[in-house]
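A single protein chain has been omitted; all remaining protein chains appear in their positions.
Now for chain A:
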Amino acid sequence: MFEVRHRGSRMLLQLVLALMTLPFLLPLVEMVKGAFAGVGFQNFVVVWQTGVVPTFFKNSILLSMSVIALVYVGSMTAAFGFSKLRIRGKEIYFWMMIVALTLPEVILLSPLFVTFTKLQMYDTLFAVILPLAALQLPFAILLARNFYDGIPSELMDASRIDGANVPQLFWHVILPLTRPIASAIVVLTLINAWNSYLLPLVFLQDRSNQVVTLLPQFFIGQYSNDQTKILAAAVMTAIPTTLAYVLMQKNFERGLSAGALK
């Protein structure tokens, strides 16, 4: 967008970019530096050997995978229906879902606490998986529907003439085209599920059920504020989402833009 003709102005632009990026980097430097302070890598070993960290990681993986599965299946099928099929009162259903986008998590706490306690689901991963998936689905459906709208219907008509029924059409023709939006949905859902804090804080009490976002608190309680251990745990917690983003960066950005720009 900036047209820079002279070498001087080009270097100036590069300098401005570097200066604007620096503040985003500094807290990350502080985190990594702190995690290696004192005994260095030994911090990570000690943190891992508490035995608590593997459990928390296992629970977070289980939680994230379940939420991703629910959101992926739910949004891919529903967005297909909303975009390509005939449904009476379609927009009413759609807007009822979209209103849920405005819903803050805190509003779910009291009703779900009472209900989950009755159903004996309190202090199980289900108590976190279900509301997280329900809160994530509307946005995923919105993104996916916008993406599906960009897929020409002629493509479907052609294969219908070839005698394919709707599920076959969905499976063989549509689904293979949805990789960019699917990447965006999977990465966003992973970020949301892995990073969720309030619902696990309230609904997961037993240590064997807890997830990675509750690790700092555990270490503050356990090591009376040993910063290096807390930061080592923070670095470990940050790795999966960072990796997922970096590895899927291209597809993620393409899908996000295709779904969000209308």
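Following the convention adopted for this analysis, a contact is a pair of C-beta atoms (placed from the backbone, for glycine too) under 8 Å apart; a residue touches a chain by one contact, two chains touch by 3 or more; residues count from 1.
In this section, contacts and distances are computed from a predicted model.
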The complex's invisible chain, by UniProt name, from "Transcriptional regulator, Acidobacterial, PadR-family", "Sugar ABC transporter permease", "NADH-quinone oxidoreductase subunit J" or "Chemotaxis phosphatase CheX-like domain-containing protein": "Sugar ABC transporter permease"
Residue among A:110, A:168, A:208 or A:222 that touches the chain left out of view: A:110
Residue touching the undisplayed chain, where the options are A:46, A:61, A:151 or A:175: A:151
Residue ranges of chain A at the interface with the undisplayed chain: 1-4, 10, 13-14, 16-18, 20-21, 23-28, 30-31, 34, 70, 74-75, 77-78, 80-88, 90, 93, 96-97, 99-115, 130-131, 133-135, 137-138, 141, 148-154, 156-157, 160-161, 166, 187, 191, 194-195, 197-198, 202, 212-216, 227, 230-231, 234, 237-238, 241-242, 244-246, 249, 253, 256-257, 260-262
